[in-house]
Every structure is written in structure tokens, then in C-alpha cells.
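The next block holds one structure in the form of C-alpha cells; read it before the comments.
Left out: one protein chain. Kept in place: all the others.
Take a look at subunit A:
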Amino acid sequence: MTDGDYDYLIKLLALGDSGVGKTTFLYRYTDNKFNPKFITTVGIDFREKRVVYNSRGPNGSPGKAFKVHLQLWDTAGQERFRSLTTAFFRDAMGFLLMFDLTSQQSFLNVRNWMSQLQANAYCENPDIVLIGNKADLSDQREVNERQAKDLADKYGIPYFETSAATGQNVEKAVDMLLDLIMKRMEQCVDKTQVSDTANGGSSGKLDSAKPEEKKCAC
């Protein structure tokens, strides 16, 4: 998928402890498949997917549809790759911060990841979506929804419980992040383009994002 027939290139990045399911999550999102095997990511990797984003006019009227090319960066959760992976934070426009609902420790580490993001992302308060993965393993759950929701509220970011195994909420989470980014983009542009009309821009809403084509990069 190397043709340039798209309107926006949006770069997202998944981060979180090793083994929380970043790679399988992205694999589910791009290919709609599940791979239960654990293969640790070597440093960095990425997948691609093209989606359609429907912007909305100011009064909810349907706006234009844009083709968005998503570059989804996958990072190694392992500590030893840290210097390499954090270097890629700077290039991403939004983040999927993931933890494992069956691992309290991975949830506790969300704070560390947040500070990593603040230090290394392109700005102080980038768009982030908090994702509790492995929601299908309800009998092994160690993190309850309330806890996670509270933390997400504290940071003012959306929270989703997902399952790469069943596909639950996977698209929703990514779409939400994309929506946040598109809105921020409009705001940034409004600020520069439309000098003093504060809420002039159209607010976009993601239509269930029917992917135009489903291919992965590899």
C-alpha cells in the first residue's frame, strides 16, 4: 500500500508493558485476526491501514469524507529496548497506552508510561487513549473497570476495555484516538488560519470507519 492516494498520514503509537498485547491488538486492528502466540517485538515495528474519516460540519451536517492512512507503530515493552522505543514517541501524533487487565503490575506501570510520554512525545499533552486489553479473560482479571476509569479520568483521557482475541472495542479505541487527533488538528489549523474565530472549525466524527482496503504492511 504505497500509493499516495490519501488525504492524511496519521501516525499512532502503541506503548505499554511487555506482554500486554500491543502487537496482537494492532494485528487485530489492521488484519482483523488474532495470533495467540507471544512473540516479543524487537525494538520497533509498524503496521499500516487505510480508513475513511467523515468530518462533520458545525451543526452536525455530514461533511467531507477523508482518506486517512494510518501508520501504527508497535513498540517493544521490554526495558532493554527503552532508549530505542522512546525515540519514536516524538514522531507519533497519538498514543494507545495499553495495559493488561489480568496484570495489576502492568496497570500500575501506566503512570510511568504517562511520564515517559510527557517527556518524549511531540507536546506536553498529546492525545492518548488508555486501553485495558485481554477483557475476554474475565476469570483472570486483576484490574477492575472503576480503577482504570478513575485513572483515565484523572488524566482526562478516554478509556476502553478491549480484547484482541475477540476484537471487542479494538476498532472503537483506535477510532476514538483518530478522532481526537483530527479534532486537535483542526484546532491547530483554526488557530493559525482563522485568526480570532474561536470555535469556527468543523468538528469531525468518525463514521464507523469502513476501511477502504485491508492490508498490512508486511
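The rule we apply is simple: contacts are C-beta pairs under 8 Å (C-beta built on N, C-alpha and C of every residue); 3 or more make two chains touch, one makes a residue touch a chain; residues count from 1.
Quick note on the criterion: contacts and distances are computed from a predicted model.
Within the choices "Synaptotagmin like 3", "CTLH domain-containing protein", "Multifunctional methyltransferase subunit trm112" or "D-aspartate oxidase", the name that UniProt assigns to the complex's undisplayed chain is "Synaptotagmin like 3". From the options A:R90, A:R111 or A:K154, the residue with contact to the unseen chain in the full assembly is A:R90.
Note that of A:Y27, A:F46, A:F107 or A:F160, the residue touching the chain absent from this view is A:F46.
Which of A:S18, A:Q71, A:Q116 or A:Q168 touches the hidden chain is settled by the complete complex: it is A:Q71. Interface with the hidden chain, as seen from subunit A, comprises residues 2-4, 6-9, 42-46, 48, 58, 71, 80, 83-84, 87-88, 90-91, 93, 122-124, 185-186, 188-189, 192-194, 197, 200-202, 217-218.
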